[in-house]
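Here's a slice of the assembly, chains where they normally sit.
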Amino acid sequence: MSELISLQDIHFAYPGGAPVLCGLDLTLSAGERLSIGGHNGAGKSTLLHILVGLLRPSRGRVVAFGAERAEEKDFYEVRRRAGLVFQDPDDQLFCPTVAEDVAFGPLNLGKSRQEAMAIVEEVLARLDLAAYRDRITHKLSGGEKRLVTLAAVLAMEPDVLLLDEPTNALDIDNKVRLTEILLSLPQAMILVSHDHGFRNDIATRTLMLVEGRLTERPPRCVAGRSPAAPAA
Amino acid sequence: MGHFVSAERRALRDTGAARRTLLQGVDPRSRILAAVLFAVVIVALHDMALLGIGLGAALLMMLTARLPALPTLKRMATMDTFIIFLIAMLPFTVPGDPIFTVFGFAATWQGLWQALEIALKANAIILALMALVGSMEPVTLGHALSRLRAPEGLVHLLMFTVRYVDVLRGEYLRLRQAMKARGFRAGTNLHTFRSLGYLVGMMLVRAIERSERILAAMKCRGFTGRLPLLDELAFCRRDAVFAIGLLAFLASLIAAQTVSPA
Amino acid sequence: MHIVDGALAPEVLIGGAALAAAGIGLGLKSLPAEKMPAAGVLSAAFFVASLIHVPIGPSSVHLIMNGLAGLVLGWAAFPALFVGLLLQAVFFGFGGLTVLGVNTVNIALPAVIVFYLCRRGIASSSPAVAAVWGAAGGGLAIALTTGFVAISLALSGEEFVPAAKLVFFAHIPVMAIEALVAGAAVALVRRVKPELFVTFAAALSKGAPS
């Protein structure tokens, strides 16, 4: 089983803040769909940002795709191969139209305009979003925005998907749709989510981020899934 | 600046959109150039009748663009109070033949004409602008400006602004609602000014933090300092017909002006 | 404070357009692609701020905040405020088209002047002092804008002079309001995110003139 990403003894604190991560370890292998839970402010988003080098740990090693990554340059490849879907779709859909937004990644990877457009068509068709091609991004609903951000990341053909609260702002229908899409993807993924049911549907392994470290999910939770678990 | 409160200025969300109209088929670049040309010609006219025809043409454009008539006309007529004040004072400040006097100040025909001229020009131009350009998506405006060789940075700035106006306006409205729920009522007092200042400051802080997250998202998708734009604008026969028609109209206005003795 | 089409002399329109183009050019030079998201989102923020109405007695005015825009954006205030004026004219029918250059100069040039006069002040180690400088900048920007509007009109015709004078005095309460609001905004920013005022200054020292 090949190891895609591993974090070793990661420590991190925001400037002037309390430690967020202290001695965190994590390994993601090919084909795995790892879910990470934890309460608000536990550091889940921070963890994903460290993975793609948007934040640098004060201590510890980030190993990704077979090499240790320490400097900004090292992370260019990581960002291409590990597609991060942000918590707030408005932060990620910065281009005026859906097609432009989805093409942004491929164009940055050096694809020609034509190649990029071919990828856009293909990805949108695959996610059943072809009708949105020329829509204005800021006029999409929350759920539609979320699906387009996923398309934009998939257009870069990443080996790993990093999803930060992908079910935020999704209604039941779109959540079912997203679940189907994610289950159909071959990529390994790390999924941060508060949503119990969703996590259980997707993940092959679940960890909790508690006090700056990842721990196996306490067993009482695995059993006790409530029939009335709220959707949010 | 103290214009009428009723001036409803909403988000960019409810602009233009994809109404199917005759104008919709005309290339956005032609529409922008047409609006500019129209404005330049109208500003250069002096004959009242010709200006009247110009305003008529602008009204026709509004109907062709299928802009909602009443709100559009209301927007057209909305001006800064100081401009209205300025126009209203003209009859009394331009020397000439008196019509009547108010408190010893004489109103003159010449002043009245000049006031009327400004009002006609301002309304005709702004109405044509709203009909020709305001009826397209703000995003399309950006694409068209880019093709018209507007500086790249300016187009990108416009695109980002258009993208985030609604998001920030939503943030602002929710904060305003929360203030209202805590009994806030804007008045002419220090407490109001301080609170609104905090509100503006907080909006700026959040805006800059959002822009940091946006930049992070761009980096994650391989951003290297280049912002690509995609569009598919192309001239077609409809554009040619539109261009010829408009040029002929504007040329005849200028011809009429040079021929007429005024 | 948007002049409409048809009021100004052609020379004033052309002069305004040329000055605006120069200012926008300088502003864009201070904006590398990295800063574009920040400038765009801030430009949107100032656009939204201009929707805020403040009552003065029975009437009301909307905020302009061009002084604050200058303090935050420096020369980039020129293109940012131009974009706002363009959108307002095209989609809200506010202002005009041939006067776009003049209106841009009248609003953005005071912003840049305030940037140079007050940027030291708002960096003061005491937030209270910074707020006073912010207020001074906010009030001054409106005073300058009103002055520039009056000059644009006066250059276009004798007959506008009396009205232009009256307009200037009528705007004194507005200057006071903008000063107080800008002062409070600077007070907040200085305490919550002081870096906000340095973001574009850093780019400036590299990119554009100073």
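For reference, chains read A, B and C in written order, and residue numbers begin at 1 within each chain.
As a working rule, a contact is a pair of C-beta atoms (placed from the backbone, for glycine too) under 8 Å apart; a residue touches a chain by one contact, two chains touch by 3 or more.
Just so we're clear, the structure is a prediction, and the values are computed from it rather than from any experiment.
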item: Chain composition of the complete assembly in this structure file; value: A x2, B x1, C x1
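Definition applied: only the chains that are shown with their structure count from here on.
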Clusters that remain linked by touching, chain B excluded: A | C
item: For chain B paired with chain C, centre-to-centre distance based on mean C-alpha positions, whole Å; value: 18
item: Distance from chain B to chain A - Cα centre to Cα centre, in angstrom; value: 41
item: Residues of chain C whose C-beta touches two or more other chains; value: 37
item: Contacts with 2+ other chains: residues of chain B; value: 159-160, 162-164, 167, 210, 214, 218, 226
item: Sites on chain B touched by chain C in the complex; value: 1-3, 5, 7, 9, 12, 15-16, 35-36, 39-40, 42-44, 72, 75-76, 78-83, 85-87, 89-90, 93-94, 111, 114, 117-122, 125-127, 129-130, 133-134, 138, 141, 151, 153-154, 156-165, 167-169, 172, 186-188, 190, 192-205, 207-212, 214-215, 218, 225-227
item: Contact set on chain B toward chain A in their complex; value: 13, 137, 139, 142-143, 159-160, 162-164, 166-167, 210, 213-214, 216-224, 226, 228-230
item: Contact footprint of chain B on chain C as seen in their complex; value: 1-7, 10, 13, 24-25, 28, 31-34, 36-45, 47-49, 51-57, 59-65, 68, 72, 79-80, 82-84, 86-98, 149, 153, 159-164, 166-167, 170-171, 174, 177, 180-189, 192-193, 196, 199
